[in-house]
Each structure stands twice: as structure tokens, then as C-alpha cells.
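To start, I am sharing the structure in question, which I have written as C-alpha cells.
One protein chain omitted, others in place.
Chains: A, B and C, in written order; residue numbering restarts at 1 for each.
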Amino acid sequence: MQPIPVAILGATGMVGQRMVEALVHHPFFRVTALTGSERSVDKRYAEAATWRLAGDCPPQLADWIVRPTTPDALPAGTRIAFSALDSAVAGSIEEQFRAAGFAVVSNASNHRMDADVPLVIPEVNPDHLALVDGRRGFIVTNPNCGIIPVAMALAPLQARWPVEAATVATYQAVSGAGYPGESAWDMIGSVHPHAGNEEDKMAVEAQKILGAKDSAAPFAVSARCVRVPVADGHLVAVHVRLKGDPSPEDAKAAMREWTGKAPELPSSPRPLLVVTERRDRPSTRFDVDRGSGMTCTVGRVERCSVMGLKFFALAHNTVRGAAGAAIANGELLAVTGRLG
Amino acid sequence: MQPIPVAILGATGMVGQRMVEALVHHPFFRVTALTGSERSVDKRYAEAATWRLAGDCPPQLADWIVRPTTPDALPAGTRIAFSALDSAVAGSIEEQFRAAGFAVVSNASNHRMDADVPLVIPEVNPDHLALVDGRRGFIVTNPNCGIIPVAMALAPLQARWPVEAATVATYQAVSGAGYPGESAWDMIGSVHPHAGNEEDKMAVEAQKILGAKDSAAPFAVSARCVRVPVADGHLVAVHVRLKGDPSPEDAKAAMREWTGKAPELPSSPRPLLVVTERRDRPSTRFDVDRGSGMTCTVGRVERCSVMGLKFFALAHNTVRGAAGAAIANGELLAVTGRLG
Amino acid sequence: MQPIPVAILGATGMVGQRMVEALVHHPFFRVTALTGSERSVDKRYAEAATWRLAGDCPPQLADWIVRPTTPDALPAGTRIAFSALDSAVAGSIEEQFRAAGFAVVSNASNHRMDADVPLVIPEVNPDHLALVDGRRGFIVTNPNCGIIPVAMALAPLQARWPVEAATVATYQAVSGAGYPGESAWDMIGSVHPHAGNEEDKMAVEAQKILGAKDSAAPFAVSARCVRVPVADGHLVAVHVRLKGDPSPEDAKAAMREWTGKAPELPSSPRPLLVVTERRDRPSTRFDVDRGSGMTCTVGRVERCSVMGLKFFALAHNTVRGAAGAAIANGELLAVTGRLG
Partner (left out) sequence: MQPIPVAILGATGMVGQRMVEALVHHPFFRVTALTGSERSVDKRYAEAATWRLAGDCPPQLADWIVRPTTPDALPAGTRIAFSALDSAVAGSIEEQFRAAGFAVVSNASNHRMDADVPLVIPEVNPDHLALVDGRRGFIVTNPNCGIIPVAMALAPLQARWPVEAATVATYQAVSGAGYPGESAWDMIGSVHPHAGNEEDKMAVEAQKILGAKDSAAPFAVSARCVRVPVADGHLVAVHVRLKGDPSPEDAKAAMREWTGKAPELPSSPRPLLVVTERRDRPSTRFDVDRGSGMTCTVGRVERCSVMGLKFFALAHNTVRGAAGAAIANGELLAVTGRLG
């Protein structure tokens, strides 16, 4: 396969840096451009983007000049625009790139609920990509970082015992807020409710992902989202009512057997779900990096006296929940021949 | 009122130190003895108990000699034995003190579910104390630190809209595990499910507290308990189904108006519940010390698409949830004439 | 004494809120105005300043309207302008207030090294206030939060064994950066060198405070400043060479006996320095609030094989090191008759 030329929109932020980290050596993709806001344009990437991840800015891209975030600023032939843009600006910019014929693979929330935009976790609902069939320019999105462990853990259950309702409480890492994001003053030895609209996003996104490509699943999800002093990794506590009321043992077996619906993808790990029997796990620091951050860890799958079943699930919020999610979606587009 | 002579059983641990801190200057009580395990007996208190709270060991008690935890080791006339004993030993020791005629006011879990032992939050179910009427020796207990913010926030609702079911997720401080308790290695930038049986305790204790003195309330509570890197303060996220399905506004009004059922007590603050309208509160570090740690802070009282109502509540786990809980129970015994 | 009318300049930030907290009930001062930047002017204080400290905005001031930070916006008769202004703007604003005849008592760094501006810790160098004698408008400053525990611990030593040189390493709380200040992403389970010019400030400010009012002390101080994941409280490790090379026992005795040079002030605690013998103290969370945050805790006073003496010292950086420092300076001005 010829390397597919891709650009990273909004490459200077935390999700953008995670994309840079993952794409600098990728079996399918070759980065052609890094874009930024006015403040960053025409600067060296390493200067525009103070590196916020471990180690240093990849030296291969450090000297690249940041380009404006417009379709005509990208080198000819660039096929995918991976969008790590902030939702404050992503809406119209992504539409411009779509209009210009790009496959926009976005982590931003703006277009997730559009009827013609698939909201995809490759292993969960790859068939939703059919929404873009036959188009050259389109937008494909991945879900909010908080719903990803919920959706991944529910996917193998939903296949046999449809979800009827769920209450969810999250333990969300600070990297979910980007950089600088949460103030250290607020997070030292403290937790607090997430002030944004995460709880609403979790409800509607779960319904779209776990539904059919043109009709949302009908269950209710009521979430409480809380920020905790953790760097990376969103843990969720899920209480769920499933049609058929499976036992914890049956639920665990379904999770362990689950291989997902996607074809083989570079970013999709084996196993997808690790189900641990340790009573004190999943624990963020110790489980977040499984499968290079793309495996979801589930634990304490137990009877719930109110809803029937309860469990914990954990996923890396800026890898499986953001940059890696988008890249896996890009891989799925490539493997399914939708970039032709 | 003559000062009432009281002893602190297990005075060297974290809850014992909180009791020392609260009782060294108390309008009702006068400490007569501090007891400890074999390892501590006959040592100076300040030496037996490395001080783990802010500042230093109260100088008034620093030179006291730690006594064995037996009834005959206490000075004659001691009326209340406040028990901060570990549950590994509290069961039979508290029975001995009861048999010896003491009012045992305990924070330990061992006897909480006994039919003849009241499980009391003074402002919530003071009438349960009737279970000990007419006895000289008895045991009175306070609930697990995790259920206290749940029970306090539900109490004013339960009075008008009986609880039908609730799912709960906790964000529990490390001090709940005593000292040394949780390993720092496990808690730096990490959260993990509580490996003990907290979840079960929360269910049955909530039913007993919010029920009548001789019959548990019939609702189900299903909890997920998680330890977070916070020093003091348990935050809970509650999704609850209430008979009559009150609006969030009605629920908040009931909480704000609530003055509890207890007579005036030195440790009972005004207000009992603070209901905040800030979307990022309650936040552990900023709300935990309200009312000297005895006020419970509630926030984000909102519609729940699954259960009807949801909210957050926060209480100080070693004050309102342990040492202060026991002392308030002792005050209630005194004020209601049960120490005669 | 008639209450002295005072204004708080820059009342919406973290230090400003600490000033509000301390001045709302003060035996000497009566707040007449709260000022803010353009963004805040004409808003209610509680709305302009999201409350970042424990509990809620003091209700007495919540509804006050924020005024512009100009001399003519203050009510007539206001005598002191307590400045919690950011150093980005404090320089010229404070000069305007001085020119308008105010006693500007500032926490900002801008004028600290001016020859006609005293840099004062009341108990250490109250005589430096003589620099403003005879003037109606003047500026008085307090030192950088990092140097305060160093200067307070060295003051009683310097009196008998002049400092020759010191190396210092700090463990600085995030509140030193204001709000939002440090990013939580950078501080979760991590420490890093302070990127600003704290190290330089510590050197020159120590020389000015411990010197005579018109000539800096001649010793060298070389500091390393590090931010640690702590909310409040700067710990410092000091290695110091003293003329006369006192023993640790002599040094501790001098520290314990020290009562400072100030007259009695409401904000000046007794003792000024607590010297602990515990090998694991001072520890930030456990010692920071001594003396309502105005006492400095010293520990591990030991022989140093390189410099002669070494010790740790801890002070509350936004109380003793900022808001409380300024207020104590204001009190000293009042008590010494300089506000006449």
C-alpha cells in the first residue's frame, strides 16, 4: 500500500500532540502538514507547540512550519484531515475541509450528532461508515472520551442483551480538558463535578453509537461526570439494566470473547477488553496503558440490586478516547476502501 | 450540667485522634482515660500515638498514660466509652464494656446491624435510641462514613417522597482507611475500586437508618465505592427514584429547609445541609470543612432520565462520618437523658 | 481606635480573596472598596470573583460592586490601599495611588527593590518602615512568598551569627502561581523547576530584608525553586554558613526564644517559629495552618558538612507569604502611628 498523505488540524494542543506522536511512525499514513491557529502559523512546530507529552517533540517534525488551518494551505494530494481542533472553532472549519473534498476524521464534538456524520468506534459500529459512502468529502467522528469505555464494555452485551437503561459515574482524568485545562489549584487532593455538558453528551452519543446507523438506540443513560486528580485515563462505574438480565459470569464471558466487528487495524489491540478479577482494579495508573492505550479494562462485574448488572471500565482518554480513536477511524476508512 | 466522664477506646488511631481533638475541649464531656492495644499500654499518649493530624498532640493529654482497653482499667464513674476501635477487635470488647454497664458509643461496624443496637445519625433518626431505653449498659453506633452523605441528603426527601431505589458511586478519601491505610504508591495520580465490603454496608445501613427503629426501609441501594487521591471527605453521586417524583426545585427546597429531628447539640451545625448552585461543587477540598466538618454539602440536584433525580453530596468522613458522628451520638444520649 | 478605612486593589484573584477573607472581620480595618480589572468593574463581587477558597464568598461583601482600580474611584477617607495586583500591572497603578496620597501596602513584586520602598516582614525588620516617615503617600511591600520562611528562620540567627552564604531548595505550592496558575496536567504526580525568576528574587530580597534599611546584607543566597503538587505552603531546605558556626542546639534555642521586633499585632502569632523535633516534619499539610497560617514551622536543624548548619522551614505562602503579610504590614503602620 502506498502511504496515505494526511494532515493534522490543530496539531499544537494536547490531542494534536498525541496525534503527532502516533502518526510520526504509522504503517498507513504519512504526515504532510501540521496546522495551527493564527498564533502558531509560520512558526516551527517545536516552537509553536511546547511539548506537553513525555520526552521531547519528535525530531522528524520539530522543524516543520505550522500552516494555517485552511484547505488550500495543505499540500496537494493530502487525503485525510485528522482534526484535533477545539470545538470552539471546529464546526465551520471542518465543513470547509469537507466541502474541499477531504476525508475529515475528527475528534471534535461539533458534528457528532449530525445525521450524515457517522460517530464511530471501529470495533463497535464500523457499519455506520456507510453514511459516507459515495462521497469524496465527508466527516467521520469519534465519541466523547467519557463514553468510550462505557460503549466498548456495553457493545458485546448489547449484541445479546439489549441495553434498557444505565446510570454512569465517571472518574475523569485532567487531560480530558486539554492544556492548560484544569487548574492545579482545583485538583490537588480534590475532586469536583465536571462543569460542562459531558453528561448530556454521554447520553446521546451512547445511543447513536450503539444504535443502527440511521436510528439511535432507545435506552436512557444518566451520567454524573467528575474530574479526579489523575493524569490520563477515564474510569467509569456503570449500573445497567439489560434485557434478559444476564448473570455477571455470562456478561464477563461475552466481554472476554468479544473481538469486535472491525477488520484488522494497526491501532486495534488484541484483546479489546481485558476483564480483571482483582477487586481493586481497574486502577487508572496501572491499567491505562494496556494495548498501548487502546485496550479497555473492565472489572468488578457484579450483580446490581437496582439495575441488574454493574461493572467498572477504564480507557485512556487521549489515546483510545481521542487521538487514537480518530486514527483508528482513519485506518478503518483506508481498510474498507473509502479513501479511493 | 456536670461534665460527663468519658473514655476513648482505641485512642491512638486516626479516628481516636479525631476524638481526642474534639473532646479535649467539649462543653459536655470530660475525658478520663485513653486506651490502646498492648503495644501502646503504659506509654505516654504522645509517644504511643504519633500524631497524624494537623499540628501537634493536644498538650493537655500528651503525658497521659495509655490504659488497657478493659472496663476495669477505666476510672470509676466513667459513663461513656467512645469506641474508635478497629473492627478486627471491636466486637467482643464493646460487648464487655456493655456488660460492665457502659454506654458504648461506637464508630466500629461490628454491632451496627444488631437488632438491639441503634444505628444513628442524630439529626436523621434520633428516635432509634429508644432501642436502649431502660438499660444501663448498651451500644449505640454511627454509620459507615460512605453512607453518611447519602443518608443526610436523602433524609429530608424520604420524609415526603419515600425512597424506592438508588444507585450510588463514591469518591472516598484515603483517611477512611485509617493510618497507614492506603499505600501512597496506589493513590498517586490514580483511583481504584474499594476492595472491601463497603458497597454491601452502604446498602444495609441506609435501610436501617432511614427505616423505623425496628424495621428497615424496603428500598434497594446499589453502590460502587472508589478510593480517590483526596485526604478527607467522601463525595457521593446519587441517582434516586422517589415515590412522587419531586422536581429538583422541590428537592432542593426540602433539603434547604431541613433542620433535622434532633434537639440542639453542640456538634450539630446550622445549616445541616448546604445546597450549592455552582456547577463545579461540591468539591472536596473547598467544601469538606463546612460547619467544622459536620455540615453536608449538596450540589447539582438535577433530573435523572433513569431514576428521576440525581445529586452530589459531600461529608467529612472522619468528622461527620466517624469521630464527630460518635460524639454527636453521645451528646444526643446526654440531652435526651439516657445517661442518667 | 476608629476603624481605618481600607480598599483592596485586585480583589478578585487568589491573593485578593485571601485579603477579603482576612479583612472582612478585622479589629483595625474596615473595607471600603473592592477593585478589579476592566473585566470585573461594575459587576457584583461574588459574580466577578468566582470564589476559589474554602466555603463561599463572605456574604457581607458578595453584593458589593467592583470598582475600577484608580485612586478617584475609592470612597473619600480610604487610607490604605492593600494591593493584590498582578505584577503585570501593579507597577504604575501603585505609583498612582502613592501619588494620590495613599498608603499602598503591596504584595506585588514591582517596587520591592526600590530604594525608597521598605520591604518588610513586621517581626523581622520593622525599622525599615522609617523609609516612609514623613510622607503621606508611600508604598510598603512584603517579600516573595518563597523567601519568607527563609527570612523568618534566619532572622533570629542573623542577630547573633551573621549569615555568610546559603543554598536553598524550595518545595512550592501551586497557589503561589495564582489562579488558574499551574496546569493540573503538569502537577499530577509530578514536580518541575519553577520557570520564572523566583530564584533571583529570593537572593536579592533576602539581602534587603535582613540588611539595614538603607544597605543590603552582603551574603549570597543561591536558590533552586521547584513547584510541587501541594495546594498551600512553601517548604524550604536551607544550607547556611553563619559567622561563628553555632551548633544546631544553639540555633534551635535562638529560634525558639525569638519573639520578633514588632509590637503586638493582631496578625502576628505566638510563637512566631515552632521548632519541631519530629524527623518527618515540617510536613506541608500538617504544619501549614499553625497560627492561622502566620506561624513558620522549622525542623531538622542539623549540622551541615558543607555549610555548617541546615534546616527546613515552612510557611503558608498565600497567608504569611502574601495576603497576611500585607495585612500585618498594614497593622504595623497603624500601630507605629504612620497612618496619621
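Here is the rule we use: a contact is a pair of C-beta atoms (placed from the backbone, for glycine too) under 8 Å apart; a residue touches a chain by one contact, two chains touch by 3 or more.
Small disclaimer: the values here were computed from a predicted structure and weren't measured.
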Completion exercise
Among the options C:100, C:113, C:165 or C:339, the absent chain makes contact with C:165
Handout entry: Absent-chain contact - pick from A:117, A:188 or A:225
Key = A:188
Problem - Residue among C:135, C:192, C:243 or C:270 touching the omitted chain - result: C:192
Problem - Listed residues B:105, B:174 or B:315, member touching the removed chain - result: B:174
Fill in the blank from the handout: Contacts from chain B to the absent chain lie at residues 14, 52, 174-175, 177, 179-189, 229-231
Exercise for the section: Would you write out the residues of chain C that touch the absent chain, in ascending order? Expected result: 165-167, 169, 171, 186, 188-195, 203, 220-222, 224, 226, 228-231, 235, 237, 239, 279-286, 299-300, 304-307, 310, 312
Fill in the blank from the handout: Logged for chain A, residues touching the omitted partner chain are 52-56, 188-189, 231, 276, 285-287, 289-290
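One rule holds for everything that comes next: only the chains that are shown with their structure count from here on.
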Fill in the blank from the handout: Separation of the C-alpha centres, chain A versus chain C, in whole Å, is 46
Exercise for the section: Using mean C-alpha positions as chain centres, tell me how far chain B is from chain C in Å, no decimals. Expected result: 39
Completion exercise
For chain A, residue numbers touching 2 or more other chains are 186, 188-189, 229-231
